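Heads up, the thing below is written out as structure tokens.
Every protein chain of the complex appears in place save one, which is left out.
Right after this comes chain A.
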Amino acid sequence: MSASSVSEPHLATKVMISMTHVEKWYGAFKALSDINLSVRQGERIVLCGPSGSGKSTLIRCINHLEAYQKGRIHVGGILLTDASSTINSIRREVGMVFQQFNLFPHLTVMQNCMLAPMRSLGLGKAEAATTARKYLDRVRILEQAEKYPAQLSGGQQQRVAIARALCMRPRVMLFDEPTSALDPEMVKEVLDTMIGLAEDGMTMICVTHEMGFARQVADRVIFMASGSIVEEAPPAQFFSNPTHERTKKFLGDILRKH
């Protein structure tokens, strides 16, 4: 780890997320086993692996959309417990973007972006509106601010969802297959937005099978299978020299599909 921080000068040494020996069970089914992961401030992680390998579960544990049963998760130095005050303070620092966008259908784009800053951070209306405009502009969708989600294309909705998360000024962004539900012609606009975020130094964990994106922005690619981290490496090494059989097979499948 120290070796890579020398080669990647944009990375601070401050640890933003750490997971140690994390285990997650759904009833009798073990969805995560012995997860150890440390993400430094500004680091971009791409998480990939076959369907059902636990990628969503892993990132959903970080903002406690799923509870974990063993091990420890620290976010920004705070230990993530089951206490709702702790959970809420961590959720205010961690933005999440979902595969299905999950915009609120009864609120305009602008209202979608203002709701949580006002209700969760206690911002005033004017300040929340200024913040919303800033981030809507940043994802280049400000001109749609008064529309409702159903009036936007999938790509536009996902960019709004990114802006909505950014309006909380999070220190970490989690992406769960943000382009998987999109028509192919809309994937690029969302990826470009994410690349822009990465260039601005956002700490990101992205579950995605967009390997071009991984090559371009990831500091590390992590491969999961059956609830475990199987392999992690910088993208160049990950793609050209995967060490594990399952990684090789997975990469082969991905390349055939794309």
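In this section, a contact is a pair of C-beta atoms (placed from the backbone, for glycine too) under 8 Å apart; a residue touches a chain by one contact, two chains touch by 3 or more; residues count from 1.
The rule is short, and it goes like this: contacts and distances are computed from a predicted model.
The complex appears with one chain absent; UniProt names that chain "Amino acid ABC transporter permease" among the candidates "Succinate dehydrogenase subunit B", "Acetolactate synthase small subunit", "Phenylalanine--tRNA ligase beta subunit" or "Amino acid ABC transporter permease". Checked against the full complex, the one of A:Y68, A:F98 or A:F238 touching the unshown chain is A:F98.
For the chain missing from the display, the contacting residue among A:S38, A:Q69 or A:S120 is A:S120, taking the whole complex into account.
From the set A:K24, A:R44, A:R164 or A:H209, the residue in touch with the chain omitted from the display is A:R164, counting the whole complex. Interface with the hidden chain, as seen from chain A, comprises residues 63, 65, 84, 88-89, 91-92, 94-96, 98, 100, 102-106, 115-116, 119-121, 148, 150-151, 161, 164-165, 168.
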